[in-house]
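Here is chain A:
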Amino acid sequence: MDQIAEILVTFCLVIAGIFGLVGSFGLLKLRDTMQRLHAPTKATTLGVGGVLVASMIYFYFIEGSLSFHELLITLFLFLTAPVSANFIAKTLLIEKKGKIALPETDGKKGWATNDSPPNVADSIQG
Partner candidate 1 sequence: MNDGGNLLLIIALLPFIGALIPGVMIRAGRNACATFAAVPPALALAILLVHAPTVFSGGVVQTQIDWLPQLGLSASFFLDGLGFLFACMILGVGLLIILYARFYLSGEDPMGQFYTYLLLFQGAMLGIVLSDNILLLLIFWELTSLSSFLLIGYWKHLPEGRQGARMALAVTGAGGLAMIGGMLILGNIVGSYNLTDILQQGELIRSSDWYMPALILILLGAFTKSAQFPFHFWLPHAMAAPTPVSAYLHSATMVKAGIFLMARMWPVLSGTEAWFYIVASVGLFTMVMAACIAIFRNDLKSLLAFSTVSHLGFLTFLLGLGTEAAATAAVFHIIVHLTFKAALFMSAGIIDHEAHTRDIRRLGGLRTLMPVTFVIASLAALSMAGIPLTNGFLTKELMLEEAAHTVWAGNQYLVPIAATLGALLSAAYSFRFIAHVFFGPVRDDYPHKPHDPGFGMWASPALLVVLVMVIGLFPFVAEPIVDVAASAVTGASIHTHLAIWHGLTPALYMSLTAVVGGLIVLALYSPLSRGWAALPRPEAKVIFDGLVESIAALARRITEGLHNGAMTRYLAIFVFATVLLGFAAWQGGGMAQVNRPNLPIPPMAAVGWLLLIAGTLSVVLLHRQRFRALVVIGIIGLMVSAAFVYLSAPDLALTQISVETVTIMLLLLALHYMPKDTPIESGMFRRVRDGVIAIGAGAGVGLLSYAFMRRDIDTISDYFLANSYKGGGGHNVVNVVLVDFRGYDTYGEIIVLGIAGLIIFALMEALLSGPAGKRLRNMDFSDDLSRDRHPLMMVVSTRLMLPIATMVGVYIFLRGHNEPGGGFVAGLVIAIALLMQYMASGFAWTQARQRIEYHAMIGFGVVIAGLTGCAAFLWGLPFLTSTFGYVHWDPIEEFELASAMAFDLGVFLTVLGAVMLMLYSLSRIARHAGETVNTEPMDYDPSDRVRQTREES
Partner candidate 2 sequence: MEIVIASSIATLTAGGVYLILRLRAFAVILGLALLSYAVNLFIFSSGGLTVDEPPILHGDGIAGYTDPLPQALVLTAIVISFGMTAVLVMVSLGAYLERGNDKLDIHEDEDALSGEPDAQ
Partner candidate 3 sequence: MNWIIAPVLLPALLAPLIGYVMRHDITLARIASVAGTLLLAGIATGLLISASSGETEVYFLGDWAAPFGIVLVLDRLSAMMVFLTAVLAVLVVIHAVATGWDNKGRHFHALFQFQLMGICGAFLTGDAFNLFVFFEVLLIASYGLMIHSGGKERLQAGLQYVVMNLAGSTLFLFALGTLYASVGTLNIADLAVRVAEIPPEEAGLVRVAAMLLMVVFAIKAALFPLQFWLPASYANAPAPVAALFAIMTKVGAYAIIRIHTVVFGPDMPALDGMIGDWLFPAAIVTIALGGIGVLGARRLMPLAGFSVVGSMGTLMVAVAVFTPEATTAALYYLVHSTLAAAALFLVADLVITRRGTDNLQAMPVTVQNGLFSALFFGAAIAVAGMPPLSGFLGKLLILDTIRQPDLIVWAWVAVLTGSLLTIVGFARAGSMLFWKSTAEPVPDLPEGTVPPPAARAMEVMPALTALLLLGLLAVLAGPTTNYLEATSVQLFERSDYIGAVLGTGEEG
């Protein structure tokens, strides 16, 4: 059992390390900012995720204590990372306003950075 756990942990850690590195490498390598925005998702998901899974397995099977802290951290990262990415993307679009060609929206309202939110009344009329 311990043997399997050890292998599992090792596997998770190696995967995590690779993806963590790939994430940061992508940040370094990719050409423009929007592309680079994709990179940290690797570090967040398989990177940290792998480490956390490894940790859970490790502590349960090898140290003998079941730890859910890792789950909490994962939950937290999954909850926050998209919001962060969302904000960073908008930051870029504001910084490079007019320099990045965005597709038009199909609706009446433009993208959130460029158009003010509808007030409820005119959305009803539509």
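In this text, a contact is a pair of C-beta atoms (placed from the backbone, for glycine too) under 8 Å apart; a residue touches a chain by one contact, two chains touch by 3 or more; residues count from 1.
Regarding candidate selection, all candidates are chains of the complex that A comes from, given by their letters.
All values derive from a computational prediction rather than experimental measurement.
Of the candidates listed (1, 2 or 3), only one touches chain A in this complex, namely 1.
Residue ranges on chain A touching candidate 1, taken from their complex, read 72, 75-76, 79-80, 82-83, 86-87, 90, 94, 97, 112-118, 120, 123-124.
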